[in-house]
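Shown here: the complex without one of its protein chains, the others still in place.
Up next, subunit A:
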Amino acid sequence: MSTHEPPGQGAITVDHLPPDLTRALYTHMRTARDLDAEAVALQRQGVFPAYVSVRGQEAAQVASAAALDPSRDFVFPTYREMAAALAYGVEMVAYMATHRALWHGGLYDVMESRFGAINAVVGGPVPHAVGWAVGERMRGGDGVALAYFGDGASSEGDVHEAMNFAGVYGAPVVFFCQNNRWALSVPNERQVAGGSVAARARGYGMAGATVDGNDAAAVHGAVTEAVARARRGEGPTLIEALTYRVEPHSTSDDTGRYRDEAEADHWRTHRDPVALLRAAMLGAGHATAEEADAIDAAAAARAEEIRDGVSAAPEPDGSELFTHVFRETTQELTRQRRIWEEEVQP
């Protein structure tokens, strides 16, 4: 059975959310949507060599990141967490620099932003979250680590090993799986045995929950609860947010070879998390249409600003090849740097 039976059809509610939180979630999601569109355009223009869209996953990312405290928690992302970075307060020109291929991990300070480096190893950063969290408890801190990963990564040994470690140590980790149905070209039913990533939580002795990943309020509620539990010392949680990758895996992908676009169209039309939140926000009276329009305009402006910033960012100097290989460099690397200076440096 597919894990993808959308839990609700149509409307979501934010009646129970504070108005300012609702508007904040909407602002970030709207900005992420616009920035995503700008990024796809930059790829088309040849400014980005490639891009991985987060379109359709804005609620899952923004609402989960917004449930954290950036002054004490720590996020371990993959390579498709732009909306989470935005909501968490990461410097976005520096973040988007990775998509312009200026630096693999992004140019933001991972320690200052408490948002790990962009990481292309599927599942690889998940055990880092466990190590960070074990270390946090040992220090006597109450910070929580949140690891993002996808349905594809849920097959990786590292993810299983990490969950088992977290269960054994009772580590304050939130494992946040964005199940967007497609791991590149492979659908859930050929990826996730048993049909549910969340169900695996039980085997690792932790709480597990499935949540509508396109319902910002539901995601925020589930992650808030998981974070609170972890902070209280009650151990890890696995959350599976059911969402959908409406865009191709990357700008190099061709979805026509493996999926029926009618399915993606259904999600675009009926399950768009940004539209759902806007409607719910207006319905709850948390913002007027004029206020929502003003948010939209501000979001578009910020996305353009980030776009312009990353487009204008300088390319790294060639000497950067050598700068951070070691804290204490070696004679051999110094020798090679000299070769670069004499024979390569423009």
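Operating definition for what follows: a contact is a pair of C-beta atoms (placed from the backbone, for glycine too) under 8 Å apart; a residue touches a chain by one contact, two chains touch by 3 or more; residues count from 1.
Quick note on the criterion: contacts and distances are computed from a predicted model.
Matching "Pyruvate dehydrogenase E1 component beta subunit", "Peptide/nickel transport system substrate-binding protein", "Amino acid ABC transporter membrane protein 2 (PAAT family)" or "Aspartate carbamoyltransferase" against the UniProt entry of the left-out chain gives the name "Pyruvate dehydrogenase E1 component beta subunit". Touch with the chain omitted from the figure is made, among A:Val62, A:Val134 or A:Ala153, by A:Val134. When you scan A:Ile12, A:Ala145, A:Ala198 or A:Ala280 for touch with the missing chain, the hit is A:Ala145.
Against the chain not shown here, subunit A presents residues 74, 76, 103-105, 107, 109-112, 116-117, 119, 121, 124-136, 138-139, 145, 157-158, 161-162, 164-165, 168, 320, 323-328, 330-333.
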